[in-house]
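Here it is: the structure, laid out below.
Only one protein chain is missing from this complex, and each of the others stays in its spot.
Up next is chain A:
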Amino acid sequence: MINSSLKQLGQQLASKQVSSVELTQAYLQRMAQLNPTINAYVTIDEDKTLAQAKAADTRIAAGDFGPLTGIPLAQKDIFCAKGWRTTCSSKMLETFISPYDAHVISQFDAAGAVNLGKTNMDEFAMGSSNETSYFGGVKNPWDFDRVPGGSSGGSAAAVAARLCAAATGTDTGGSIRQPASLCGFTGLKPTYGLVSRYGMIAFASSLDQAGPMAKSAEDCALMLNVMAGFDERDSTSVNRQKEDYTRGLTSMTGDQPLKGLRIGLPKEYFAEGLNADVAKVIETAIAEYKKLGAEIVEVSLPNNNLSIPVYYVLAPAEASSNLSRYDGVRYGHRAAEYNDLLEMYMKSRAEGFGAEVKRRILIGTYVLSAGYYDAYYLKAQKIRRLIAQDFVEAFKHCDVIMGPAAPSTAFKAGEKTSDPVAMYLEDLYTIAVNLAGLPGMSIPAGFATSSEGKALPVGLQIIGNYFDEARMLNVGHAYQQVTDWHTRMPAGLENI
């Protein structure tokens, strides 16, 4: 049951082969066994969870249900959920009980989904390994010595270890796609503006976007159907017609379902910096796509290398502004001792934030400070346009772009913590997509063997044009009809 798709679970619930309470209890038991080791969840509240499951069973009994009613999901601890502790994995919000629901949370509540708990993450989503969390790192279910990626590392480990049926994440520079690659599941970052940011704790507002993290493209489509939609409470929410993201999936069968699809391969994604084992897996996946009928064209994203410097100006600048709200006055951590208001601010923030968050606030403050604005912030915004134009040009020649989602497989805990710049290079293939505001996903494409002989997952990234999520999900689904990478589970966790 733990390896079933959302559709299968939905059918079992609808036909009353299993109740939501039974299904939820099965996951809670698995969490009780594995979470003390993996540390995927930072807050579990069985009473709240089971109350939702009971309510879902009542809805199912009354015939008032949808595809996700009664399905147990994990929520990244960046989403405010009323009555739930919501921490963003920061000491600053260690005791914060949210007084309201994020749009994403209320959408899942309305759909009747069950919240299994809040998942661990890099503090305020700043990190690529989940090691900046105040609540400690998360183990990669494929190899406990390695990181799950980040920032959505808890949701990633929860999906990979089957500690939930599916999860939510957010992606500012790769935080859904890089962990999806490192933990071997399907993760989608939608077009900027498709999913409301209301109640999603802000990091870099012009880049932050929520999306589904699940076993398959089909599962992601079902999740996105619930998450996407206009919300007037988010000023950048895009007002457009609701779509059914599952509508094209059934046509992805037969001999060459992708006949006519043009896949662009950016030569910059296969240059220096890409691990050879990862490159081999990606090439094999591309060959599979040719068999499915797709045509391969070479494209170029000449400014891709600039995406990391540009991001590390824009994201910290926006973060320094967004995180100025944590001042110890209305909510969050307040220092125990201080002599005046200034000291209260300085000490509360020094104690409440971790090292990486402080670094980014300081960088952001510096690039926005008098005399440096033009040289850094404005310059970065100009190059951001060049990066976005690269994609406009590339999409004249192809329908989707493919490449690696991360430059290597999962790395060891502690390996990159002392060098922030080395950690930042993890997002070499993901950041440009956020800067351009495009949708991107990562699907399991195979494994590379570690030096200790362990199989580590590799993700294939699929980048689409604006609001082309339905096509991307079809493209992912077609591949998942002829491969079984997305059904593989970490050794030793299958029979628990």
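To be clear about the criterion, a contact is a pair of C-beta atoms (placed from the backbone, for glycine too) under 8 Å apart; a residue touches a chain by one contact, two chains touch by 3 or more; residues count from 1.
The rule is simple: contacts and distances are computed from a predicted model.
Comparing "Putative inner membrane protein", "Electron transfer flavoprotein alpha subunit apoprotein", "Aspartyl/glutamyl-tRNA(Asn/Gln) amidotransferase subunit C" or "ABC transporter permease" against the UniProt entry of the hidden chain yields the protein name "Aspartyl/glutamyl-tRNA(Asn/Gln) amidotransferase subunit C".
Within the set A:Trp84, A:Tyr134, A:Phe185 or A:Tyr376, the residue that contacts the chain not displayed is A:Tyr376. Of A:Glu232, A:Glu272 or A:Asp484, it is A:Glu232 that touches the chain left out of the display. Panel shows chain A; residues 95-97, 99, 192-193, 206, 232, 235-236, 238, 303, 305-306, 308-310, 312-313, 320, 324, 327-332, 334, 338-347, 349-350, 353, 358-359, 361-363, 365-367, 369, 375-376, 378-386, 388, 419-421, 424, 435-438, 466 of it touch the chain omitted from the view.
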